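With one protein chain withheld, the remaining protein chains of the complex are depicted in position.
Chains: A and B, in written order; residue numbering restarts at 1 for each.
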Amino acid sequence: MTDMTDMTVNTRHVPNRLNSHAYRTLRSWEALLLVVAVAIFVLNSFASPYFLNAWNLSDATYNFTEKGMIAFAMALLIISGEIDLSVASIIALASTAMGLAVQYGAGTPELVMIGLSVGLLCGAFNAIFVTVLGLPSIVVTIGTMSLFRGISYIILGDGAYRGYPDSFAWFGQGYIYWVFTVEIAIFAVIAVIYGVLLHKTNFGRAVYAIGNNPTGALFSGIRVQRVKFILFLLTGLMSGVAAICLTSRLGSTRPSIATGMELEVVTMVVLGGINILGGSGSIPGVVIAAFVMGLVTFGLGLLNVPGIVMSIFIGLLLIGVIALPRIWAMIAARRSQT
Amino acid sequence: MVSRNIPVRETILGGAILVLMGLISTRFAGFVAPANLANVFNDTAPLIILALGQMVVILTRCIDLSMAANLALTGMVVAMLNVAMPGLPIPFIIAIAILLGAFMGAINGLLVWKLAIPPIVVTLGTMTIFRGIIFLISDGKWVNAHEMSAAFTGFPRAAFLGLPVLSWIAILTVIVFGLMMSRSALGRSIFAVGGNPHAAVYTGINVGKTQFLAFTLSGALAGLTGYLWVARYAVAYVDIAGGFELEVVAACVIGGISIAGGIGSVGGAVLGAIFLGVVKNALPVVNISPFWQLAISGSAILIAVAFNARAGQTKGRIILKSAEGSV
Partner (left out) sequence: MTERLTPVVSMDAITKIFPGVKALDAVQLDLYAGQVTALVGENGAGKSTTVKILTGIYFPDGGTIRIDGQAVTFSNANAAADAGITAIHQETVLFDELSVAENIFIGHAPRTRWGLIDKVAMQRAASKLLQDIGASFDPRTRLRDLGIASKHLVAIARALSVDARVVIMDEPTAALSHKEIEELYELVETLKAQGKAILFISHKFDEIFRIADRYTVFRDGAFVGAGLIAEVDQDALVKLMVGRTVDHIFPERTPNVAEDVLQVVGYAHPTEFADINFTLKRGEILGFYGLVGAGRSEFMQSLFGITKPTKGVCKINGRIRIIRSPADAVANGIVYVPEDRGKQGAIIGLPIFQNITLPSLGRTSKSGFLRLAEEFKLAREYSERLDLRAASLDQDVGNLSGGNQQKVVIAKWLATQPQVIILDEPTKGIDIGSKAAVHEFMAELAAQGLSVIMVSSEIPEVIGMSDRVIVMRDGRIEAELEGDDLSPETLVRYAAGISTTQMEEA
């Protein structure tokens, strides 16, 4: 096509990147969200004298740690174009299984194994329906959402399991160092693991490819079904981890545990900048979103705002954060046309 | 090959319901007594009405998770209205309920249409916002039976030609929606938008506007059901119908409405709701603890989705002449 002598004349130099790293970071969703987070932090510190207290802040982290653990796995799943609405029900089932085991005298290590295993099994169940049977994940997980929690109700009825071993309380009530709870440490570790997985590995690249164009990804040699299967397993596993933490924190199990949490997790993911339709988003965004939601709930809690009214703020935040940039763009477009 | 529009899915579902009722009657013959069946239908009426609304939304490739919150908010508003002005005639109250519900649905619709925000995100947000507003306007307090006027609570129960008004409203809604979906331009547009939104544009259908109307309709039905619910159960508080939106989606899914849009029928939605209603009412009667209900409806959803997907699969291209005869 082109011989050597033509190279200097015909070959155009296409640069690797047009904009510098700093520029791209500044203009990102995550940056906007960080600004929102800082603003809320500042607002909170003015709104209540109890806010800037290390121990209060430490307690406040429980608002988002368990949800956040699941949110990281959910983020990858949503980026790949799927969703899992059964996560809260997996918590219920895992928690019920642990509670049942306690009645038979299980100790903390066994409980952890059971919690994680049930999470994995539920994840596998979802995975089979979606990847092997090829069914849409939204309806499958609406089904398993009822099924998993339903099984918990069958086992436990409207009673409760208590009597967890004292050592078990470490997960949800223990401290790693000073004000830093075990849960926030687990949250941080999981955040780092998922951050690396999504942004620095071939697996993460495959997730993005699948989310943008599953057919194109398949035709490019990516094992789409295998990747999705693993993502559902991970979501189930993280739900198991969250189940351990939550059960440990509450010290008891009811089948109604974590009702509604799945929607809070999805809210956290979307707030974090993950496109619900798949294909884009980042882990740092989810981390910041977790903090934002935690700050809002904690701040409003300090002002004695009831939980259900707090949800109004979260709902407005969710819609606002997506609507405002679009409204802005529409106004800008209209202005440039006149 | 001509399809005479024999609704295969719906027939099978109808058959499953009959089999189910047959099984139940072996344990408790009284279940299939007409009076009891009427009872079951009446009990399921709110779900039927809501399922029709959700069906319209799902057909246009959207989803409405805010239906139950809409129901609860409208119910609370009309209940409080009734307490404040007991003399307000019931038709007026129903009209307000429908309009308020439609207004809330329209908010969903506008966000989807004009700002192109994915429906699952919009309705996730409005769901919590609507519920929160209930608390704000009621201050967390309940509206109890004795505070409501007799006309208010009596209306849905009033008997008319052997069935309570509540059942008649459900029947009327089914007829209206049946007509609308098969004979009105809007109804056919809804199928078109869900089946092939890209093509719909070429035929002059405004996809966003159709979705907006779908949300408004589902909101209106949620509003109507709001009144019926608080009137029938004679109580209004923040958490009524908590989680019910998922049961509504389940009814649609079991009824063969495809979550991908464009496929489904009024008959299917109704049968899906009736299936869930039969299960719910049968459990106490066959001595299965009501705690089994959730697991059963979950399994029903999974089976229905798997079955419908299998049935709907288009066969691979038949190229080999030898294959044409055998497939």
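In this text, a residue touches a chain if its C-beta (ideal position, glycine included) is under 8 Å from a C-beta of that chain, and two chains touch if they have at least 3 such contacts.
Quick caveat, the model's predicted, so the values are computed rather than measured.
S.K.: Looking at the full complex, which residue from A:25, A:45 or A:201 touches the chain that isn't shown here?
M.R.: Hidden-chain contact among the options goes to A:201.
S.K.: Which of these touches the unseen chain: B:129, B:170 or B:205?
M.R.: In the complete complex, the chain left out is touched by residue B:205.
S.K.: May I ask which residue of B:263, B:278 or B:302 touches the chain that does not appear here?
M.R.: For the chain that is not drawn, the touching residue is B:263.
S.K.: Which parts of subunit B are in contact with the chain that was left out?
M.R.: Listed in rising order, the touching residues are 1-5, 179, 183-185, 188-189, 191-192, 195-196, 198-206, 262-263, 314-323, 327.
S.K.: Even though one chain is hidden, which residues of subunit A still touch it in the full complex?
M.R.: 1-2, 10-12, 14-18, 200-205, 208-209, 211-213, 215-223, 279-280
Basically, only the chains that are shown with their structure count from here on.
S.K.: Write out the stretch or stretches of subunit A touching subunit B in their complex.
M.R.: 129, 133-136, 138-140, 142-151, 153-154, 157-158, 259-260, 263, 266-267, 270, 276-277, 306, 308-312, 314-316, 318-319, 322-323, 326-327
S.K.: Which of the residues in subunit B come into contact with subunit A in the complex?
M.R.: 63, 65, 111, 115-118, 120-122, 124-129, 131-136, 140, 238, 243, 246, 249-250, 253, 259-260, 289, 291-302, 305-306, 309
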